[in-house]
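Chains shown are a subset, placed as in the full complex.
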């Protein structure tokens, strides 16, 4: 009811990258069971127009930069053709001791079209 | 249980600025009833160390920039003396039609010490 809370967009970004990783074909669950964890190092969002209750929205996720240790995503939230918000997140992979690992190859694949 | 979800830090930032505004002595409720609304235009967070369930954390909020139309806050999340995260938010005040208003004087006051 009313407008979507601004913190909630980060949950949509998370859904976007989860689906991107799923589409990339990697086995995230297995990776986590082996002790590696994807963490968000930095994230941001710029809000253009508010999303409201009952809006159907779409998240477009793409990889914008990849290094050995980090992956940067950009997220665009649309309602129809209207751009509501643009976000970014920098991800790293850490092991059980909290040390940064190389990002696995399958995570760095280019975005599938959507 | 486990680590605090990264999106949740933005809720702590919101608590920080709500308390800052409360301390500044303005009447936010009255402002809202008169049709003005504070909106987040842009926000970001950089994560240094994870907060865990049952941690006691502290949010330090300060105003870092003020213009006629915008207020920028910085938030620092601490566990004891340890810095966990640093965030920023740019706020604007809009009216019922979504038009940007002058920020009220009381919102621009310097941060109270904490």
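Each chain carries a letter (A and B) given by its place in the written order, and its residues are counted from 1.
Definition applied: a residue touches a chain if its C-beta (ideal position, glycine included) is under 8 Å from a C-beta of that chain, and two chains touch if they have at least 3 such contacts.
Only a predicted model underlies this, so the values are computations on that prediction, with no experimental measurement involved.
Student: Number of identical chains in the whole complex, 2 of which are shown?
Tutor: Every protein chain is the same sequence, and there are 4 of them overall.
FYI, only the chains that are shown with their structure count from here on.
Student: Could you report, rounded to a multiple of 5°, the rotation needed to superpose chain A's C-alpha atoms on chain B?
Tutor: Angle of the fitting rotation, chain A to chain B: 180 degrees.
Student: In angstrom, rounded to a whole number, how far apart do the mean CA points of chain A and chain B lie?
Tutor: 24
Student: For a test of understanding, state which residues of chain A touch chain B in their complex under the given definition.
Tutor: 6-8, 10-11, 14, 39-47, 50
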